[in-house]
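Removed from the display is one protein chain of the complex; every other protein chain stays in position.
On to subunit A.
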Amino acid sequence: MTLIKKTTKTLVLGVALLGLAIGASSWASARTEAQLATGHLVNKGSGQFELRSSINPMDCQATEPTPCTYQILSPDNIPAQDSYTASELEAFETNGWIEPSNTNGVYQN
């Protein structure tokens, strides 16, 4: 009887621990997902870029000879930031994580 009680207790503790690990892992995944950038990077001029979830090509004003928007191809590799520099964009593009649009200019919105 004592053995059964002890085994059950150990089993319950084990299951609870594994459940806790799954919960912690799910929470960590959700947190990471929220920190990733999805959508587009838009050219705000003077070598500054910003993140947008969706874009309107009509908002591109052809004032710069550089691409107006970039489509994010690999969100896992792009961190969500307030703004991005031209050198960061260059690195993303070299790695194939983003793709430039055909339209050149500065994004107005």
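Before moving on, here are some points about what is shown:
Everything below uses one rule, namely that a residue touches a chain if its C-beta (ideal position, glycine included) is under 8 Å from a C-beta of that chain, and two chains touch if they have at least 3 such contacts; residues count from 1.
To be clear about the criterion, contacts and distances are computed from a predicted model.
The protein name that UniProt records for the chain not on display, among "Glutamyl-tRNA(Gln) amidotransferase subunit A", "Ferredoxin", "Methylamine utilisation protein MauE domain-containing protein" or "Branched-chain amino acid transport system permease protein", is "Methylamine utilisation protein MauE domain-containing protein".
Contact with the chain not shown here comes from a single listed residue; of A:17, A:62 or A:80, that residue is A:17.
In the full complex, subunit A touches the hidden chain at residues 6-7, 10-11, 13-15, 17-18, 20-22, 24-26, 28-29, 32, 76.
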